[in-house]
Structure formats: structure tokens, C-alpha cells
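Here you go, one structure.
The other protein chains are all here in position, but one chain of the complex has been omitted.
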Amino acid sequence: MKSSRLHSPWTPWLFLAPFLLSFGAFIAWPAVRSLMLAFEQTYGPKTTAFVGTANLQFLVHDPFLWTAVGNTVVFTLAAVVLQIPVALGLALLLNRSDLRGRRFFRLVFFSPSIVGLAFVAILFSFMLEKRTGLINASLHHLFPAWNPDFPWLDRYVMPSLILAQLWISAGFYMVYFLAALQNVPGELLDAAHIDGAGAWQRFWHVTLPEIRPVLNIILLLVVTGSFQLFDLPYLLYNDTAGSGPDNHALTVVTYLFQTGFRSGDLGYASAIGWMLTLVLVGFALIQRRLARAEES
Amino acid sequence: MSTPDHRPLLRPSTLVIYVLLAGFGLITLLPFLWMICAAMKTQQDFYTSQFLPPGNGLFGVAWDHLSLSQFVRLFRELPVPRAMLNSVFLASVGSLLATFFCAAGGYALAKFKFPGRELLTTLILGTVVLPGALLLSPRFETLYHLHLVDHYLGIFLPAVAPAFGLYLFRQAMVNSVPNDILESARIDGCGEVRIFFTIVLPLIRPMISAYLIIAFIALWNDFITPQIILQSPELQPLPVAIFELKGLYAADYNLIMAGTLVSIAPVMFLFLLLQREFISGLTSGAVKG
Partner (left out) sequence: MRSLLKLFSPGLWIVLLMAVISTVLVALLPVKANRGMQMWVFDANHAKIAGFIAEDWNRAHPATPVQVKLITGAALQTRMLSGFYSDTPVADLIEVERSMIGQVFAGPVADVGFVDLTGRLDRENLRTGINEPSFSPWTTRGHIFGLPHDVHPVMLMYRSDLVEAAGIDMSKIETWDDYFRVLRPLMLDLDGDGRPDRYLLNSSPTSLFYHEVLLLQAGGRLFDNANHPKLNEPLNARILAKMATWYTGPTQVAAEAPIGGPSALQLIREGYVIGLLAPDFIAGQIRMSLPDMAGKFKFMPLPAWEKGGRRTSVLGGTMLGITKAGATTSTAWAFAKQLYLSSDTAHRLYDVARIVTPIKANWNQPFYDEPDPFYSNQRIGRMYIQLAPEVPVRPSSPYYPMTQQLLSSVVIRLCRYADEHRLYDGPSLEPEAQRLLDEAQHKVEAQIHRNAFLRADR
């Protein structure tokens, strides 16, 4: 990097200015302000009261928050256990270069992630209905023992959410895996094949280590994405503002949203936001530490 | 690239793979098919079939029961045209601005040495770890004080400085813009702005296309930000409008499905056209090559 003589020292700032203005006002400042807000209670942005550490104290004992954390953790675990293997599996299926129509299948599997979450929620709210919903009707048709009035949205909230998210995300992560698989050096695989390794062994000992960096990134994406689940439950259970029956659909971000924009308490919402941030940053740091330990 | 198998083309294992792919593909597409059929059916046919209504026509389908009347209704009687205009406006202008701002910012961070560059880069890219939810409340407060609530700018201004975009463009600049070209242009007396537009941007054309589409789709599909900020129904984009429609016409599933179809069609079409750029842009941050 050079040529400091051939351009004025203001030039880089000129190019940065548009970005920095918006960034400063709408990302940097809010980040700082949220730290301040965590010590206040508000009734909308007009009315604030300083409450010291009351928000943090309440946070530790707030049963709704911990219900939300529990739900979010369960959802995240399910997402990791389901989405990553399915995405990887689909990518492996598609990775055969002798496959025709690969572009087509890639498109098909990726397409659900292009549909907006709002529309997925509307679609699934119809598909998960009793009796006439697509899922119950199809399952009953295939397996007559299946209860056509299976109460997906009433009693099986988490499975419903997990199912919808799987439909949305599997193809999305598949694309990442596909790109990674394409980068696995063919010579390594050929060498292993010549050495007599079977398909599973080739996968386990050659492919998997080669795609490990991407796997780590995807793990990070899945966990951070799942932990921030909001649109789907909020829209599916809009009549209870995203809580769902017995708060089974309540996630951390949903609770934050309810607190901030329904109750108007931007202060407590910020406190919840920082708790969420610490958890996510903590996870990212731990994962990086583990990944580095693996490499050495 | 993995080397091709030196084996005959349609082995049984390949067939199995095709079958599996077709099966999963069908499951993936089922909701779309359902939605399309639902948008064209009538209230009564909702209960008689999941897809096409049975009848006396070709293939045993009652083709005469299908109609596009719900689509007509969406555009004539309901505020869908305005919502679509709002969506197009917010997504296109917003993505253009975001792309431009990130490209300019990425250029500055990648190709110029100046005091504070490292600190600034770390600070900005560091905010990627902050969940959007954290910033919702204080950002709303800021917009309130700036009188930007219920205004298009309330959506644009916060959306044009995404740290992730900056990261992608900075990468692209580092990878695709050689310093010597810049130097020789400067020696030739080219102005900085001219260099940016005529030399730098064409070199990162793939990233521009990619990010433009990514940002466009994200803005188009965004529900929560417009829901909080845009309160006047005339300003609301499709996700908010269709969702409200569902509240009002809950039992008219065909109307809602038509609305949903109309809302996702433009983005689907754009994606079909530009899928290669989109995917390459998406994965460029994670996977090399």
C-alpha cells in the first residue's frame, strides 16, 4: 500500500465519508447508547427514568427471559444437528461432476432461502393447520394412522419452527458446502481411492478435514442465526406477539422485541440485547479457540 | 475440481443419487406448488383437494374451477400495487446506495494507507458480531429524535452502512485491484474520483453484481424494520402489507396465497437471472475460489 505522495491525505476519508456517516449515526452511536439504555426504564422513546442496576437484577430472575433462553437453546441445538448434516448430505449428493442438472438442483434447494421470512411464516401457518393443512393432509394420506388433526402449532411449537427453518436453510448452507467440496483437491481423493479407501473412509479422512474451515464458519452462522430467531415465531404466533401457547415459541429476540416495542421499555430491551451479545461473542471466541487448537 | 470418474455414466449409484435428489427436490418444491395452486382455487375447493381440484377436465382436473380473480382483486381493490412500489423503491434504491457506500469504503480501507486505518477497520468489522436486535431499540430512539420515524429515510439511512458489505468489498479490492494500475493512473494525472469509477469499480464488477443482489433481496424481504418504522400504510412494503392482509382476510387463503406469490415472484425472477453472481458473492466471504 503506498502512493501517499500522489493523493491528498483527505482522499481516503472522502471515500469513507458516506459509509462512516451512516455507520456512526446508526450503528456506532446506537451501540454506545444501548449500553446507557440498559440502566434506564422507558415508556417509549419520550419518557425515560433512570433505574440503575434494576434491569440487570431483574434479568437474572426474569422467568420469561429464561424460558426464552431455554427455547432458543433447544432450537439452536436442533438446527445444528439437523441443518448441517442435511446441507452437507445434499452437497455431497450434488458434488458428482458427472451429474447433469446440477445447476437445476442447486437452484431448487436454494430457493426457499430467497423467500422472505414473512412469507414463509404465512405459508407455513396454512400448511400446519389441522385437517386441511398440507402437512397433515399429506401425512394422513401416506400413513392413514396419522392424526389429521395433529396440533402442530398448538402443541408441537418447537418442531413446527424447526421444520420451517430446516426448509428455509438447508439449501442455503448446502451452497457453501458445495463450494467447499469443489475445492477439495482431486488428487487427494484419487490417492485415497488407489490406496483402497472406501467411500465413507474417503469422506471421513480426506473430505472432512479439507472442508473443516468452511464447516466451522457454517457452524458459527447456524448458531448465531438460530440464536437470533425472531421473524418466524413472531409471525406464526402474531396474536400473542410471538409468545405462542405457554410461551413455547418465545425466543430471546422476540422477548426483546416485546419489551422494547410493545411495552415501550427500550431500557430493559437493551439489557436483554447485551446479554444476547455476550453469549454470541462468547460462543464465537470459544469456537475460534477450539478451531485453532484443532489445526495445531 | 475433483477429477471425473473414469466409469460408465449411469451406474446404479448415480441412479440412486438422482432418485434421492428428485425426492428431496420434490419435498422442497411442494410448498411452492401448493401456493401456486391455492392462489388459483376457490374457497370450496380448498377442502376438496390439496393441489388441483378434481373434476371432469384433462387429467381429471377441474380446470374450469381455477381463476386468476384473486390476483385481479389484489391489484384492483387492495393496496398491493402501492406496497409493491414501496418494496421496489426501498430495495432498489437501498441496495444501490449500500453497494456504492460499501464499495467506496472498502476501497478506502484496502487501497490507502492513512493514520488510524487499522483501528477503524477493526472497529467497523468488529460490529459484525453485534446482533441486530441489540441495536433495534437505540436506533429507533435515534430515528425518533431525528424525526425520521414513518419516513422512507428511516429505512434507507441505517441500511446503507452494513459492516458485512464493507468486509466483502474490502476483500474484493485487495484481491482484484492491483496497486500498480492505480499508481500509473495517478502518475498520468487521473483524478481520484475518475480512477474509482473508471478503473476500480469495473475490476470488481462481479462483487458489485453479487452484493447488489444480496442487498436487494435482504431489503425486499425485510419485515421487522418496516414494521417498526413505517406506520403509514401508504409507505409499507409487501411483507408488512401482505401480513396485514392475512389478518383481515384470514379465511380467504387463496387471496393471501396470491398475495404471497406476487410478493416473492420478483425476487425469485431476479434470483433466477442472477443466481451465479449471488451465490459466488455469498460464498466469497467464507470459501476461497
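Should a chain be cited, it is by its letter among A and B, assigned in written order, with residues numbered from 1 in that chain.
Note that a contact is a pair of C-beta atoms (placed from the backbone, for glycine too) under 8 Å apart; a residue touches a chain by one contact, two chains touch by 3 or more.
Predicted, not measured: the structure shown is a model, and the values here were computed from it.
**Q** Pick out which of B:Y18, B:F169, B:F223 or B:Y253 touches the chain that's been left out of the picture.
**A** Final answer for the missing-chain contact: B:Y253.
**Q** Can you say which of A:P18, A:P213 or A:G264 touches the chain missing from this structure?
**A** Checking the options A:P18, A:P213 or A:G264, the one contacting the hidden chain is A:G264.
**Q** Write down which of B:F32, B:Y144 or B:F164 is the residue touching the left-out chain.
**A** Only one listed residue reaches the unshown chain, and that is B:Y144.
**Q** Just one of B:N56, B:T122 or B:S232 touches the chain that is missing; which is it?
**A** B:S232
**Q** For the chain that's not shown, point to the residue among A:P12, A:P30 or A:G133 touching it.
**A** Of these options, the touching residue for the absent chain is A:G133.
**Q** May I ask which residue of A:Q41, A:S160 or A:T207 touches the chain that does not appear here?
**A** Once the missing chain is taken into account, the touching residue is A:Q41.
**Q** Which parts of chain A face the unshown chain closely enough to count as touching?
**A** 41, 43-47, 49, 51, 54, 58, 61-64, 126, 129-133, 144-145, 147, 149, 154-155, 238-241, 243, 245-247, 261-264
**Q** Considering the whole complex, not just the chains shown, which residues of chain B touch the missing one?
**A** Output for chain B: 46-47, 82, 85-86, 88-89, 91-93, 95-96, 140, 144, 149-150, 152, 197-199, 201-202, 205-206, 208-209, 212-213, 216, 227-228, 231-235, 244, 246-248, 250-253, 270, 273-274, 277.
Here, only the chains that are shown with their structure count from here on.
**Q** Just curious, how far off is chain B from chain A if you go by their C-alpha centres, in Å?
**A** Averaging C-alpha atoms per chain gives centres 16 Å apart.
**Q** In the complex, go through chain A and note every residue touching chain B.
**A** Residues 1-4, 6-7, 9, 11-16, 18-23, 25-31, 33-34, 37, 45-46, 90, 93-99, 105-112, 114-119, 122-127, 132, 134, 137-138, 167, 171, 175-176, 179-184, 186-187, 189-190, 214, 217-218, 224, 227-228, 230-231, 234-235, 238, 252-253, 256-257, 260-261, 266, 269-270, 273-274, 276-277, 280-281, 284.
**Q** Over in the complex, which chain B residues touch chain A? Could you list them?
**A** 1-5, 9, 14, 17-18, 20-21, 24-25, 28-32, 34-35, 38, 46-47, 50, 100-102, 104-105, 107-109, 111-114, 117, 120, 123-124, 127, 129-142, 144-145, 157-158, 160-161, 163, 166, 179, 182-183, 186-187, 192, 196, 217, 220-224, 228, 239-240, 242-243, 246-247, 253, 256-257, 260, 263-264, 267-268, 271-272, 275, 279, 282-283, 286-289
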